[in-house]
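Since the structure comes first, as structure tokens, the remarks are kept for the end.
Yeah, one chain of the complex is gone here, protein chain that is, but the others are all in their spots.
Going by the order they are written in, the chains are A, B and C; count residues from 1 in each one.
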Amino acid sequence: MTDRLDVARIKKDFPILERVTHDHRLVYLDSANSSQKPRAVIEAMEHFTEHSYANIHRAVYEIAEEATAAYEGGREAMRRFINAPSSREVIFTKNATEAINLVAYSWARHNLGEGDAILLTEMEHHANFVPWLVLREEKGVELRFIGLTEDGQLDLTDLDRLIDGASLVAVAGISNVLGTINPVRHLADVAHNAGALLLVDGAQYTPHMPTDVQALGCDFYAWTGHKMLGPSGIGGLWAREELLDAMPAFLTGGEMIRDVRLDGWTPNDLPWKFEAGTPPIVEAVGLRAAVEYLEGIGMDAVREHDVELTGYALRTLTERHGDKITIHGPSEPAARGGVISFAYDNVHPHDLSQVLDQSGVCVRAGHHCAKPLMRRLGVGATARASVYVYNDEADVDALNESLDEADRLFAI
Amino acid sequence: MTDRLDVARIKKDFPILERVTHDHRLVYLDSANSSQKPRAVIEAMEHFTEHSYANIHRAVYEIAEEATAAYEGGREAMRRFINAPSSREVIFTKNATEAINLVAYSWARHNLGEGDAILLTEMEHHANFVPWLVLREEKGVELRFIGLTEDGQLDLTDLDRLIDGASLVAVAGISNVLGTINPVRHLADVAHNAGALLLVDGAQYTPHMPTDVQALGCDFYAWTGHKMLGPSGIGGLWAREELLDAMPAFLTGGEMIRDVRLDGWTPNDLPWKFEAGTPPIVEAVGLRAAVEYLEGIGMDAVREHDVELTGYALRTLTERHGDKITIHGPSEPAARGGVISFAYDNVHPHDLSQVLDQSGVCVRAGHHCAKPLMRRLGVGATARASVYVYNDEADVDALNESLDEADRLFAI
Amino acid sequence: MPGLEDLYREIILDHYRNPRNRGELDAPPALRVEGFNPLCGDEVVVYLDVADDGSVNDIKISGQGCSISQSSASMMSSAVKGKSADEARALIRAFKAMMSIHEQRLDGSEEEEPIQAEPDVKLGDLEALQGVVKFPVRIKCATLSWNTLAQGLDEAAEAPDSQ
Partner (left out) sequence: MPGLEDLYREIILDHYRNPRNRGELDAPPALRVEGFNPLCGDEVVVYLDVADDGSVNDIKISGQGCSISQSSASMMSSAVKGKSADEARALIRAFKAMMSIHEQRLDGSEEEEPIQAEPDVKLGDLEALQGVVKFPVRIKCATLSWNTLAQGLDEAAEAPDSQ
């Protein structure tokens, strides 16, 4: 037993893991896609809805006050979880995608134009890709791409040339396909030396790593609730206050204004300036419960567990399936998060996932919203198994066994 | 007993109504702000989370398939509820505000500019106000405003002149302050005759009226889940398919693309083209339960209940408080939804709401995100009581009694 | 493996391992049509050599995808090669009729009429794909090449000179 986490106990906190699918227990290995929710999150949302639900920031009666405090409590929990200096800098959005769009529409549209450059990487998720492609189409901004090494790491040999004249570097903290942990702190220093800002897509990073936006040295940080044991419908952006202060509003409407007249309007203070309309209130309550659950485990322990379990998976997959399996990304478990993308012999990932499902094993097959990376890897799709706090070696063993069955089925 | 609804039974479906606040039962009269949630909604979300939660449209295993069907089932329920011709036209957003911003950013930014005009009304919520103010600042579009009669109705005497040369009319189906039900069908005809499109802000309309976007004759229709017994974090836009087809994408990232290359991208089919990133999955499940709950009651019955209870409130408030109370908006209950805004003697709405809260009576005090309307009414704020399916005459009586107490407290 | 024999029939695996009409045609003169399944990343490219009367002189398939999308494309190419435009369209309708009810259920939408079966059209080998309807997410894999073919036939009919 290499696990530092008491996974047997943790599994009991997740009601869905009691489910039976195709006569097998559920072996959920798709947390990089979306994580499952512990009872604590479900119950926090339910309790709030049944006792204190009201719209926030709008009324003075008792339950409205409780609701406002609960929503802002979610913000404070998130601030603490990523070690942001101030909760004014923590903006709730519906997901990480909206957070990055917020930067693209508000900061980038108003600061960048022809002659400016943005530096991306070839491993970005579409969420950190398409907003910049659109910006290029609309504003003539130049896009540059950091390439990859054979080991699935960022190829930084050309970085000095690539960064020269760039205004923004936008990079995933952890790749959702390769699992690669990118050198964010180094990129921050290089970007700042070159006068550029750094945006980190933390969708995969925050669920798996102790996150400290100040230590990372970034300027924008996007995250999403549903991958970190929290509810769907909530995510967010952290950015330095002076950036947010100078940025124009993006989505506009109620909550985000201070005054509206027929002839003009003035925006509200941070963070509400960027939260138009009724926000995901109950979701913020659930997110706080998710943060507290993870804090209860400890993010260092989560990270250790990832490394050990991923190491176990890399080792057993290679030993058992030999030449039949090709694993993408860094070979060292310490260089990656809990994500393993692979090709299996001549079995297409889609078929693989279907066959595995018959044994209750859930892995994702597809392009993982990273088509440019798929092209770079020369594949149309990969299968991807990803682990989280509720997975153990028995889950990896189940994956291994079901791969054998797929092998038998598709053998000529 | 004038109610057609079995409110005593309905009240039992809402767990929060068992709550005690300041030693009184909760008399929730703030549903125009946000509605409470029936057990059916809470349980649908919980059951889904505990049995079928997964990300959607991305994986082939069984629970992902169930999750996709559940999410799309929410869309189909909403399509049916507003009688949209096709579920391809029903786009999920996080709230009504985002839906209107989608139209402003995608349709309006690409079709309107200097020389074009948009016709609004003086009673719009900020959600249907600020996006157009921003458009005016950025694109030089002209904004015109339909004024109000003394009775709080739209003043249509000048409509022919106002509509001339306008490209879009954007109007609330029901005012969240005055309760006025606007003549949407008439405005649609006038708009279309003038070559303009009609956007209806249905945030207050859909929870209270049988909604048929085809019969209303509008081109864009925005709604929000949390005001119609559904969860926070979900809302949506309906628009005619040919409009959506021609509109460029707005938020971009995963889900909404068909292909992404370093040199470009192609959008996905409708409705997904406008749903970037992981959507509010569990919220769509809850929304479906809310729709089914309302369908179970019947929207005609909901409307009848609104008229009767609002009529009762208008009558008793006036009888009991005489000159001390000034009620804004149409005097006829049939001309209004379940919203009553009022001024009470020299007691500021904020104080009124605070005093009422001591008796468990929740009403909202403030500008209700309609500051231009407040200026038009010559007030800084109003108190607002709003009713829904779980309110009855006893709730209105409690309001009346607590107003007497406020009167005593603030009497000189 | 229990539960999967309906999906992975021998004839499907055979077409997957030995795809018929695999390759490319020079385009132009041939028509080149791309199809994507945005869910899983499958891509199919259909090359069509359509005669002036609309019949399918030749067809080639390239791209990449799972056993269902590849075998469906392979069987489709064999089935329509040499057929008149009307025959090809009838096949498309017949195949989609076999698939369609469940495709709509997946959408959650019930408003549209299911495509009517074509009693006179023989699907032959293609019937092996019937098992796919039990696996709703895979229906889009099976229909990908057919939708791409339909698009190609439409394009050919609209711009007969451009070939």
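We adopt the following convention: a residue touches a chain if its C-beta (ideal position, glycine included) is under 8 Å from a C-beta of that chain, and two chains touch if they have at least 3 such contacts.
It should be emphasised that the depicted structure is a prediction, and the values quoted were computed from it without experimental measurement.
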{"item": "Which displayed chains the hidden chain touches across the whole complex", "value": "A, B"}
{"item": "Identified contact with the non-displayed chain, of B:V7, B:A69, B:M374 or B:L403", "value": "B:M374"}
{"item": "Chain not shown: contacting residue from A:S86, A:N193 or A:N346", "value": "A:S86"}
{"item": "Sites on chain B contacted by the missing partner chain, in the whole complex", "value": "22, 346, 348-351, 354-355, 358, 365-367, 371, 374, 380-381, 405, 408-410, 412"}
{"item": "Hidden partner interface residues of chain A, rising order", "value": "57-58, 60, 64-65, 68-69, 72-76, 79, 85-87, 257-259, 266, 268-269, 272"}
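Criterion: only the chains that are shown with their structure count from here on.
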{"item": "Arrangement of touching chains [line / ring / star / complete / other]", "value": "complete"}
{"item": "Inter-centroid spacing, chain C versus chain A (mean Cα positions, whole Å)", "value": "36"}
{"item": "Where chain A touches two or more other chains at once, by residue number", "value": "22, 350, 354, 365-366, 371"}
{"item": "Numbers and ranges of chain C residues touching at least 2 other chains", "value": "39-40, 135, 138"}
